[in-house]
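For reference, the structure I am asking about is given below.
With one protein chain removed, the remaining protein chains of the complex are shown where they sit.
== subunit A ==
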Amino acid sequence: MVVSRRRLLALSAGAAAAGGLGLAGCGSQRSLGAKDEITLWTWDRSVSDKLVGAAETKGIPGAEGLRLSRTNIGGNYNTKVRTTLAGKSSVPDIIAINWDVATYFPNQDEFVDLNDFGAAELKNRYLDWKWKQCVTPEGKMIAFPMDTGPTALFYRTDLLKDAGVSTDPAELAEQVPDWDAYLAFGRRLQKSRRNTVLFPHLQNVWETRLGQLPARYMTEDGEYVGGRDEIREVFELGERVLKDGLSAGVVQDSTDQYGLITSGRQPAAIGAVWWGQLAPESAAPKTKGKWRVTAPPGGAANVGGSFLAITRYSKNPEAAYKFITWLQSPENQSSAYDEMSLFPSSPRSFELPPMRKPAPFYGGQRTVDVFGKSAEQVKTAFISPYDRMLHTVFFAGMASLEAGKSVARAWKDVQDKAERELTREGAI
C-alpha cells in the first residue's frame, strides 16, 4: 500500500487523538477492573493458583455476582505497586505484600483498616506474632496474614552417618540445641569430609540468628536497639564460623550457593520451610529421601512470609475482605501448602489431612510436626518501617567480615552507618 501524505497525516492525527483519549481514560478510574471484578495483584507463587483460579471462574464465595481477576506482576513488584498507588488510578482492590509490610506503615492511609470489617474475630485463628506484623503502631490493621517461613534444621542422613552422627530427628535436636553445639557438629562433620560447610555465607548466619532474637533493630516506640550486645554477639558468632571454616563464602543467591547443596559440601542448613523447596528439592533432586528436618539450634525463627492488603481505592472492600478471609481460611491454607508449599499462618491448619501427609523427599517424615512447632515458638519481634534498610546495612557488615574486616571495625562501621541512615530518615 502506498501511503499518501494526506493519508499519513490523517492516520497520525487519529493516532494522536486516540492516544490522548487513552491517557485521559486511564485517569478517570481509580479502582482497577470492571464493576463486578475484584482485582488482585500478586507475584508468582505467592498464592494458591488452584483456589484463585476457582474464584476467577466460579466467583468469590460469600460475595454473590462478583468474581476475582488476578494479575501476576513480574519484575520489580514493589516498584510497580508503589507507582500505581502514587498514580492513584487503576489501583487493584487487593495487593500481596512481602515480609516487609512495615515499609507501608508510613502510608497506612492507603489501605483500609481490616478491623472495620471485623478482623478481630479471626485473631485467635492465626499465629500471634504473624498477626502483630499486620498492625501499625497506631493500631490499624493494614494487612492480613498469608504464609510464613518457620525455620528448621535440614540435614542429609547419609553424610551424617558417614561422620558417625545420630540421624534421628529427636536425638539430633537434643545433641544440637544451640549454636555452640551446632558449630561443634560442623567441626565433627569436617572430620569425615574435609571441606564441609554449614553456611553458604555469613549473611545466612545473620538472617537465621536475628530471627531467633526477641527483638530486631527497632522497638515499637521507635527506639533504635541494633547496637545492643545481643546483636554484637551475632557478629562474634560470625567470626567463629569463619575461624572454623564453616562458611563457604560464596556470593549470595549465586549458582555457587546451590552448588554447595548439589555437591553435598553443605550437608546441613538452618533454613525456613521454603528453603527446602528452593535448595535441596530443586538443586539436588537425586538426594530424595535422604533429607530430614528437626528443631533448629538456637530456637525457632521466621524468615519471609507474606500478606494481603486492601487498598483504599477498592470499589468493594467488603467483598475483597470476604475473598481474603476465604483464601486464608485454615482449610484453604492447608491445601495451599499441599499445592504450592506455602506454609500456613493458622495453627489450626497444621492438624488437617493435607498437611499431615508424609513427605517423600524427607524419607516419609511428617515435616509439619517440626515446622508447625517452630512456627508456634517464633518470638514476637517488632518489624519497623526501617527494617528493610537496616537489614541491608547489617547484611553488608556481616559480609565485610568475610572479606577480612575485624569484628571491632565492622561493628563500628555498621553502627555509624545505621545511625547516619536513621538520622537522615528522621527516625532518631
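Heads up, the rule we're going with is that a residue touches a chain if its C-beta (ideal position, glycine included) is under 8 Å from a C-beta of that chain, and two chains touch if they have at least 3 such contacts; residues count from 1.
The definition used in the following text is that contacts and distances are computed from a predicted model.
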Could you tell me which of "Phosphoribosylformylglycinamidine synthase subunit PurS", "Sugar ABC transporter permease", "Alkylphosphonate utilization protein PhnH" or "NAD-dependent formate dehydrogenase iron-sulfur protein" is the UniProt name of the chain missing from the displayed complex?
"Sugar ABC transporter permease"
Residue, one of A:A102, A:V250, A:A309 or A:I324, that touches the chain absent here
A:V250
Given the contact definition stated above, which residue among A:R30, A:R82, A:R232 or A:K379 touches the chain not shown here?
A:R82
For subunit A, which residues touch the unseen chain?
9, 12-13, 15-16, 76, 78-79, 82-83, 85-86, 103, 106-107, 110, 203, 207, 249-256, 259, 388-389, 391-392, 395-396, 399-400, 402-403, 424
